[in-house]
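For this view, one protein chain was removed and the others were kept in their places.
By letter and in written order, the chains are A, B, C and D; residue numbering begins at 1 in each of them.
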Amino acid sequence: ASGGRLTLTGSSTIAPLILEVAKRFESQHPGVRINVQTGGSSRGINDVRLGLADIGMVSRALKASEKDLSAYLIARDGIGIITHKNNPVRNLTGDQIVGIYSGKIRNWEEVGGSNLPITVINKAEGRSTLELFLQHFSLRNSQINAQVVIGDNQQGIKSVSAIAGAIGYVSIGTAEYEENHGTPIKLISMEGEIPTSENVAKGRYQFSRQLNLVVRNTPVGLAKEFIAFAQSDAVKDIIEAQFFVAP
Amino acid sequence: MSWIAKGIVNRTDHRLSMMLAVLSAGAALLLTLIVLFLIKESWPFLSSRWHSGSWFDWLQYQGWYPQENRFGMAPMLLASLAVTLGALIVALPVGLASAIYLQFYANPKVARTFRLLLTLLAGVPSVVFGLWGLTRIVPLIALWQPPGASLLAAILVLSLMVLPTIALTSAAALASVSGELLHGGIALGMRRKTQILHIMLPAARSNIFGGVLLATARALGETMAVLMVAGNVVQFPAGLFDPVRVLTANIALEMSYAMGDHRASLFASGLLLTAMVWLLSWGSYRVTRNGREAGQYG
Amino acid sequence: MVDRLFGWLMSGCAALVVSLLLWVLGDVLIEGVAHFSWSFLFTEPEDSGRSGGIAPILVSTLWILSIALVTALPLGLGVAVWLSEFAAGRRRFSDIARVTLDILAGVPSIVYGLFGNAFFSIYLGLGFSLLSGGLTLALMILPVFVRTCESGLRAVNDEWRRGALALGMARSAAIWHILLPAARPAIGAGLVLGIGRATAETAALVFTSGYVDRMPESPLDSGRALAVHIYDLSMNVTGGDSAAYASALVLVVLIVLLNTLAQSLLEDWFKRRVFVS
Amino acid sequence: MRVRDLEVGYGDKTVLSQVSLDIYKGCITALIGPSGCGKTSFLSTLNRLTDHSDARVAGQILFDGQDLLRDSVDTLGLRRRIGMIFQRPNPFPLSIRRNLELPLKEHGIRDRQVRYRKIEKVLKDVGLWEEVSDRLDASALALSGGQQQRLCIARALVLEPEVLLMDEPCSALDPISSGIVEELILRLRGRYTVVIVTHNLAQARRVANYAGFFWMTERVGKLIEFGLCRHLFEAPRHALTAAYVSGARG
Partner (left out) sequence: MRVRDLEVGYGDKTVLSQVSLDIYKGCITALIGPSGCGKTSFLSTLNRLTDHSDARVAGQILFDGQDLLRDSVDTLGLRRRIGMIFQRPNPFPLSIRRNLELPLKEHGIRDRQVRYRKIEKVLKDVGLWEEVSDRLDASALALSGGQQQRLCIARALVLEPEVLLMDEPCSALDPISSGIVEELILRLRGRYTVVIVTHNLAQARRVANYAGFFWMTERVGKLIEFGLCRHLFEAPRHALTAAYVSGARG
């Protein structure tokens, strides 16, 4: 196919990835224009429903109320618990995490660390990572007692690296990159499961989310082609370069 | 003096007047559209509060858990006010002092450099301030009182952001005070401090006030920088070291994921912010007008 | 003695401010220069902006800014002239207009973004485009620009108005030849404010001009502004910090350059009007 | 010019009432009186400058046989024929040349050569030509007060008006400049009809043919006496005039 335009809107987590995918797609299909816009997962869903976008980007599984759309998984994103690098704690159990997030455990001493008050970093209401976290630990957001609430991924990393007693949860690939580049954070294991991209890929780490492209009906034409391309092996290197895990 | 004549005689004038009136009406229409848009988008939220008979519930504390249909905005409203007020309390004296230094103490060369620095600072995007605050100020505070991301951090970063506005407008206000007053003070054998504090500042008061108003509006409306350093926990600010969430940050944090009532509630908070700015400018309009009419000074 | 102390206190405050300023600007400079190179300005971003340059982003930024200024300047000047020179007879109306402008000057920029998205992008069908972004920014800077110009015009010596009237000059001529040139410091200040606000704006542009970092070919293309780029790099792109600082450096320099340019153009234009017949 | 039963007010305050006087062609008429008695207001009605404030004007002013207070009067044309000079010199913030050129262009004189000739002529008339001919393109604001005022007079004269209204043209000037302007006014006598408001009684005596004395009674300005200048100063008919003329310090 030559010519044609495609508009994608949605999750700011997926946007940088898709932008790179789109660039490669464009270079292979001269004349095609793919416009990627951000705004958030629900914006992606909204715009697809209204026909404002051809494809939506949603960084979670579709909910029951969203079954009018069909989702195509392009990548996974493992979510890992991170702390400040100098924190001696290496592993937390699910109960401990629930205890920390609900404010029952307030000092690292109580989970085998040094005497340091815990700073709980949580995601803002509506963010898909938060929903996943709540679901995973069967919590309600109103039960959480956070000291810092953040929006995007990088803000989480920056906050944890700035506060010695902080605990937060972010995308594993991102955290790995930052860890390797000297940012003072570290991923810790959960119930003994070690958070690495590799483990996510191999299914040895449960706590992960889906990165989906969604469309209204079954995709046709250019949209179909693009989704197929994004799911193909041809973009695997891009997915890895953006610190996500190919499905 | 008003130009408005009993009859506009000249044809060009007439045409110009019509054209400008149309232009202004167009601009006014567009701007009115913005307010209407805000109201329309927040209407689902407002009307559902209305029907449930709990019009002012959102002002009472019941927590901000939109997923659980609990929309307590009061803590954020208060946090917005606290952050703005705090930033003014820090920035006003320092900014005024800088203006005084600029106007009365600095030699021209130093003053020029200082001014340049201030304008440069005014050009730094707020994301950069946020980044700077998050990587420099927050850790400093965290050393002392974790988590660091707090009301205090927001106040410090914001006050730095509004400082140039206050300093530059106040310096301009001081510069526009007639030299005759200064000479009057000197001739009475007053010390420099008295001349500045008791004569120049009162004389420049209303213009300084205008700059402060501008700064207040900016502080109230600032989003990104505050979002990055304030901690964003929805709670009543009880102390300087508590994390808080302001209204603008709330919009930015949640807008991209919000749907339905949640989304409408965010628009409602936008409306609330606008109402606050309006109250502010209306109040100041009243104050300055009354001041002018009564010719009343301290 | 007290006097000396007071002087020291003032200078001390100024020194404090300067050192804080140097801290912020120094950070931007040091971190920015480390990543900066001339090719940074002339190449396309790669790898989500972590490497490569910002050429298309600079172009988009300039597009958006020009659209915003080209729209807001004449419109704003027109409204300001009308408010200060023609609406005075309708006291109530102009008071309302003034208060409305003050309110709008305080509406958070993200709200402008949402409005721009709903009105320009969707309702007028301009989509995600530099045009939508520019028009949204034009609306955003309009209130402040109008208010500064209007107060500048008001401050113009009334004796000149009276002089022009007594010479039987049409008002349009007096405005064009005398009042506008005389109000130029205020117009310049409004311009600087507008440029600063428009160039550093993030929130209003995410929903209007968009996120695409391709080189725009027409104002109807979507394009990413520098401030949006900085925000994305620092909040969304892992390992994007150094590129973010370099972009911030470019942004600060850009604003200073634009301000100087705008001021000198303005001066030049008025000077020609004032002295050459 | 015949003024009949003129009444001027601002809002619901009347500041001037029952003013009737004749202004004779080619003569200089001086108006004197204490501050606030409505002299400036009176002058402003004569060229309809009152249109541009919230002033109410009633009565008749006959000029060339028609009432210039009627709405249908072309005020721009009127003001070309009746020039005005203000108390404080108000040259436009433009070059000297532009100050004089602007009104000419405004009144449709397209030919640059014609304009330049007119400009040279009026500058010579007001005695500024020698002083400024080498810097016509310099800003008018750089001139001294006296020069500025003469430039303003030149600016009014360049339109070749028939009547010249002057509102305390010398009171913001030092005595030497003031002397020069006064001489200039004297030279205009005969060629122009001049109405001059002044606080300086000596000046009024020196320059005027006719004089009028305004006074405030019950907060409303009235024309107390009008007549030949000599008569008014030397043999005032009214006690108030006598008191003012002899007592007021100038």
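As a working rule, a contact is a pair of C-beta atoms (placed from the backbone, for glycine too) under 8 Å apart; a residue touches a chain by one contact, two chains touch by 3 or more.
These figures come from a predicted structure and were not determined experimentally.
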Checklist entry - Given the contact definition stated above, which residue among D:75, D:148 or D:177 touches the chain not shown here? => result D:177
Checklist outcome for this item: Touch assignment to the omitted chain, from B:143, B:186 or B:275, lands on B:186
Next on the checklist: By the contact criterion defined above, which parts of chain B meet the unshown chain? Give residue numbers in ascending order.
Outcome noted: 178, 180-191, 194, 198-199, 202-203, 294-298
Next on the checklist: Contact with the hidden chain only, please: which chain D residues?
Outcome noted: 34-35, 144-145, 174-179, 182, 199-200, 202-203, 206, 248-250
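Everything below uses one rule, namely that only the chains that are shown with their structure count from here on.
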Next on the checklist: Comparing chain centres built from Cα atoms against the global Cα centre, which chain wins on proximity?
Outcome noted: C
Checklist outcome for this item: Whole-angstrom distance, CA centroid of chain A to CA centroid of chain D, is 81
Item to check | Two or more partner chains touched - positions in chain B | outcome: 1-4, 10, 131, 252, 255
Checklist entry - What positions in chain D touch 2 or more of the other chains? => result 52, 75-76
